[in-house]
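Working notes, structure below.
Omission of a single protein chain aside, the complex is shown with its protein chains in their original locations.
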Amino acid sequence: MSQIVVENLVKTFRVAERQAGTWGAVRGLVHRRYRTVHALNGISFALEAGELVGYIGPNGAGKSTTVKTLAGILVPDSGRCEVLGRVPWRERLAHVRHIGVVFGQRTQLWWDLPVIESFDLLRDIYRVPKADYARTREELIALLNLQPLLDVPVRQLSLGQRMRCDLAASLLHAPPLLFLDEPTIGLDAVSKLAVRDFVKRLNRERGVTVILTTHDMDDIEALCTRVILIGQGQILSDGTLEDLRGRVTRERWLIVDLVDADEPVCDPDADVLRREDHRVTLRFDPACVSSAALISRITARHAVRDLFVQNPPIEEIIARLYGDSYA
Amino acid sequence: MSAYMAILSARFRMLLQYRAAAFAGFATQLFWGLIRVMIFEAFYRSTTQPQPMQFSQVVTYVWLSQALLGMIPWNVDSEVRGMIRTGTVVYELARPLDLYALWYTRAIAQRSAPTVLRAIPMFIVAGLLLGMQPPPSPASAAAWVVATVGALLLSAALTTLMTLSLLWTISGEGIVRLMAALVTIFSGLVLPLPLFPNWAQPVLNFLPFRGIIDAPLRVYMGHIPPAQIGAVLAHQIGWTLALALLERALLARGTRRLVVQGG
Partner (left out) sequence: MGDALRLYFRYLGLSLRGQMQYRASFWMLTLGQMLITGIEFLGIWALFDRFGSLRGWSLPEVALLYGIVNCAFALAEGVGRGFDIFPEMVKSGDFDRLLLRPRSTALQVAGLEMQLMRIGRLVQGLAVLLWAASALHALWTPARVALLLFAICGGACLFYGLFILQATLSFWTIETLEIMNTVTYGGTETAQYPMTIYRPWFRLFFTFVVPLACMNYLPANAILGRSPLPGLPLFVPWVAPAVGIIFLALTLQIWRLGVRHYRSTGN
């Protein structure tokens, strides 16, 4: 029995259109024009307990709508959904007790209170038994290094410190399922690593199911074995990251910053994808030429200031998957 | 001088944009005025003794005071308040303008713009439908205009005083509220001043607040004859100047305090 079952979720929003100008505003008072946004167009997937899934897609694809529906905040138009045996939006109070949610851009802690008091308040809200709470809290404090932060008001914490506290806060009631929405956004490199490390341990050692939505592909590559890609309200891919890439292309990109902006660049095994001033983006197939070989050929022939190799960004992948342009 | 005029006109135009709030406020004011008229009517019906003001005058007074509600120094300049709170007010000190004159000019805009916004619809509605009488003579009307100018200057001075008190941040907000309370009652907004007990009249006449609402309104109605406009104006201007002196001193003190504290 899967922990999460989603079947054909559909959600449409009606967004009131703002009409331009004063006359438009007056008209808008009387006659509202609406635009329908098909946020979810029938998505389906299932998750087992203990999975660490990346949920990715461009902005507006339907990621947050899915997460909100699974969390019980949003009521879908149609479709079936079961989380831990409950329908999230129908049994909000019971359901919400068993999930943890972290929003990267918004803290759930009380701004003026010391961290530890936020924790205690949450304990009260979630009605966690005293003994369980004490144990869980101490474990989380140790794992995330929160001891020096406990008496600091949340508003005085740095972004990285706050994120660690938010992670702890979301787990105080020991939920078996955790939603992470952009947890590493805006964090410095050290904090990012700390967060990733913690999430990995949480999943591997304690079996907490994690659904991670993020734009940061490094997060995905570090943590997720399974990746679900959503675009324009539909699941475009559900499998490993390599599966995803492999479905579209094996290509990789070599981006070179030339000293001389006008210098023509060509290579038998690489196409010039883009040129902008000094920056040239070359596309190549690693099966035909290794990056090392290509790099040495290019640097031999041209004066190069800097270069790097990357996978095509996920937006490109998605765009190619469906032939539109999102980027 | 032109710099101040530019600031005045810019701020005035900006404040004129708050039409939606003014409209919503209009409904509230109508409600308020209606209640007060009904209350006064009931009181007047309960006695046959002659009173310092006739009921019809009270009606005009009520609606006129609603129309000129923007004149009451109720609130401070929100931009300046924000500047003081964040400490950016120190940048104002670096400008090639006299800070007091600058804030005073802003206060004039702050009082005149909402007045214009609220007065026009209220004059129309109250004048046509609700029994607000026009001035009894052209002389009264002219005197009223003069008195209104004086009221504006005085009100701006009081507004500036309130804004200044924010420089003393701990007590500032409280002082603003206290002053708003004092102004409300002693300007005649709650009750026309002539209807206060006779023994209170000398005090009420002395205080500056009557110059904002009570005096101009009574000039409008002819209750204060147009010939006495000089006395009214003297009272208003006198207080304005006295306040200006006080405020300049306070401002110097207050900004010195800010700079010392490191803003």
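Remarks
Letters are used for the chains, namely A and B, taken in the order the chains are written, and counting of residues starts over at 1 for each.
Just so it is clear, a contact is a pair of C-beta atoms (placed from the backbone, for glycine too) under 8 Å apart; a residue touches a chain by one contact, two chains touch by 3 or more.
Note that the structure is predicted; figures quoted are calculated from it, not measured.
Every visible chain touched by the undisplayed chain in the complete complex is listed here: A, B. Checked against the hidden chain, the listed residues B:39, B:124, B:234 or B:252 yield one contact partner: B:39.
Considering the full assembly, A:113 is the residue among A:5, A:113 or A:295 that touches the omitted chain.
If you put the hidden chain back, the residue from A:1, A:93, A:131 or A:190 that touches it is A:93. By the touch definition given at the top, subunit A reaches the unshown chain through residues 11, 13-14, 39, 65, 68, 71-75, 89, 92-94, 96-97, 99, 101, 103, 106, 108, 110, 112-113, 121, 124-127. Interface with the hidden chain, as seen from subunit B, comprises residues 20-21, 24-25, 27-28, 31-32, 34-35, 38-39, 41-47, 51, 170-171, 173-178, 180-182, 184-185, 190-191, 195-197, 200.
Note that in this section only the chains that are shown with their structure count from here on.
Computed centre separation for the pair subunit A/subunit B is 55 angstrom, with centres defined by C-alpha atoms.
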